[in-house]
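Pasting a structure here, questions to come.
One chain of protein is taken out of this complex; the other chains stay put.
And now, chain A:
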Amino acid sequence: MGKIIGIDLGTTNSVVAVMEGGRPKVIPAADTGRNITPSVVEPVKNLVGDVAKRQMILNSKNTIYSIKRLMGRRKTDDEVKRTEKMVPYSITSGKDKSAQAGNMAAVEVEGKTYTPQEISAMILGKLKKDAEAYLGEKVEQAVITVPAYFDDSQRQATKQAGEIAGLKVERIINEPTAAALAYGLDKGKSEKIAVYDLGGGTFDISILELGDGVFEVKATNGDTHLGGDDFDAVVVDYIVSEFKKENSMDLTADKQALQRVRDAAEKAKIELSAASEVEINQPYITQKDGNPLHLTMKLTRAKLESLVEELVEKTFKPVEACLKDAKLDPHDVDEVIMVGGMTRMPKVIDKVREYFGREANKSVNPDEVVAVGAAIQAGVLAGDVKDILLLDVTPLTLGIETLGGVATPMITRNTTIPASKTETFSTAADNQTQVEIHVTQGERPMSADNKSLGRFILDGIPPAPRGVPQVEVAFDIDASGILKVTAKDKATGKSQNITISGAVGLSDDEVKRMQEEAEKHKEEDTKKSELITARNQADAMVATAEKALKDAGDKVAKDIKEKVEEKIKAVKEVKDSDKKDEIEAKTKELSETLSQVGQAMYQKQDDKKQETSEQSGGDEGKKKSPKAGDKAEAEEGEVVE
C-alpha cells in the first residue's frame, strides 16, 4: 500500500505533507524548493504555482487564483459575486446547462469553461507530482482539508477535485481539526479549543470541542476578505505617503518603483516580527527633475503595530461572535492554536493572549500546521500511526551522580527510545573498593536538585590508586521506558544492576514542572556547578601535588618542597569556600609551583623524571568518577576506554 498524503488546499497557498518515519514532513515543491505552492493556475498552458504567479499580470484573464472562493457555490452566491468584482478572469456558470451543475460557478478561459473542481485538480495534481518526486513512489490517496464552514456541496466538490487529479480522497477534514491534530490535542482530555487562522486573504476562527478523541466544530466565524495582503497594503501606503511628504513625489505613479516598495514592505513586515526596527533602503527608486531620489527610512515595530492595529482589532469581532455561538466565554477555552503566516506578528500574538487570557500554541510552523495535521490523519488511516510504532522520547535527562554531587548526563532529554549508552568511570580515592551508582533524572546540574530514581553499590573493586580502576556504567531504556542501569568493574568482571520502571512515564505536569525549575534556576545552577568544578580541580591538584612530593622524596630541594607545601595549604584553606575565583587562582598557583618540582627532577635524575611527570599529569584529568569517597578526584574529562 502506498503512502497517503495530507493536503492543505488553501485560498492563497497550498501545502502537502506526508508521514515519514512516524513523523509529519512537509514536502517542498520540486520546482522551487519552497514548502508552499501558490494556489494559482493558468489552465491553458497548465502552469501551476509560482510559475503561474510570475506570468499572472501578463495573462491576467487566463490566470486563475482564489478558486477556493468558488468551490461548490452557485453562480448567484454572494461570495461568488464578491469574487467576480475582485478578479480579472471571467466567472460563468457550469458546463452542463441541463443539470443542476448548470447553476454552479465556473471560470472561462479562452472560450473554454473550467469548473472550480478542474482548476483545483490542477493544484492537487502538482502537489501529487511533487510528493511522488519526493517519495520516489506513486501516490494515489490523500486527505484534504477544507474550512469548517464548507457545506456538503463544497466538500463534495473538493472530493471531486481530488478524484480528477487521480487521488482517492480518503477523508475530507476540517482545517481547524487538522491544526489541533498537528498539536496532538486529540490525545488530551476533553477540551475546548479555539483555532485562530489569519492567512493571506481570509480570517477564520473556529471553536472545537474534543470528546472521546473526536473533534466537534461548535462554532465557526470569520472574514473572507481579511488577511496578510491587507497588512502589506497598509505598510505600502505608509511608505508611499512618507516618501511623498519628503519628496513631493507619488511612487504609485511609477509601477516599477511601486513594485520595489511592495517587496520592501513585505520584507520589512516579516523582519519586524523578530527585530524591533528595520531600515528600508531602496536607492535610485525614482527620479525628479533628472535627479535620482532614494527611499531610505526606518520602520519600527511600534509604528508597524500602530498601522495594523485596526486590522488586528477587526479579527476580534468574528471571534466574539463565534464564542457567543458556542456559548462560551474567552476564559472557557482550554487551548488556542495559531494558524496562518500572519500569526507570527507579535502584535497578533499579544492580542490573542490578552483576549483569551492564555498563551497560544504556536510551535508548529503556522503556514504548514494544517497540512501537517492532514498528514497525521493520513498516517492514522494508513496505519503508520499506531501506538506500537509511536516512538517515545525521554522527557528528562537521565544521569548519575559524580564527585561533588554533580549530575553527569548519560541519556539526554528528547532522546528517542529504545536507546542505550555506556561510559567508563573511575574511582575518586586511592584504594577505593566500592562505588555508589546514584541514578537521577532531571535537567539541573546538581544531583540533589534532580529526582532520584535509585541507587546501588558495586563493591569488590581491587585496591588501586585513584583513577586506575575502570567501572563501566551502561544505561539501557527499552521501548516501554524501562531503564536498566548496570555497573561493571572491567578488571574483575563483577557487575551490579538496577531496573527502574517508569523512567519515561512521568506525568506531563511533572515533566513540565521539572523543566520549568531547570529554566528558573539556570543561572544559579551554572554558578554552582562551576564552583563544584573548581573545587574538584583544586582537590585533584592537591592530591597530585602531595603524591608528587611523596614520590620525589628528597630529590627535590627543600625550598621548592616548602613552597609547594605552602601552596597546598593555601588551596586547602579556600577550597571549601564559595569563592570560585579564589579557588581557581590558588589552584593555578599550586600548579605553577608544582611544575618546578618536575623541573627539579629533570635536572636531578633522568630516568625518574618520566614517572613523576606522568604522575603529576597523566592519571588525572582523564577520568570521571562516580560518587565515591570524599577525597581527591580528577577533573571533568573524557571517557577512558
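Here is the rule we use: a residue touches a chain if its C-beta (ideal position, glycine included) is under 8 Å from a C-beta of that chain, and two chains touch if they have at least 3 such contacts; residues count from 1.
Keep in mind that, in the parts below, contacts and distances are computed from a predicted model.
Matching "Potassium-transporting ATPase potassium-binding subunit", "Protein GrpE", "ABC transporter permease" or "Benzoyl-CoA reductase, subunit C" against the UniProt entry of the left-out chain gives the name "Protein GrpE". The omitted chain makes contact with just one of the residues A:Leu135, A:Met249, A:Ala419 or A:Ile500: A:Leu135.
Contact with the undisplayed chain is limited, among A:Glu110, A:Asp152 or A:Asp554, to A:Glu110.
Residue positions on chain A in contact with the hidden chain: 20-22, 45, 47, 51-52, 54-59, 110, 134-136, 255-256, 259, 281, 283-284, 292, 383-384, 386, 388-389, in rising order.
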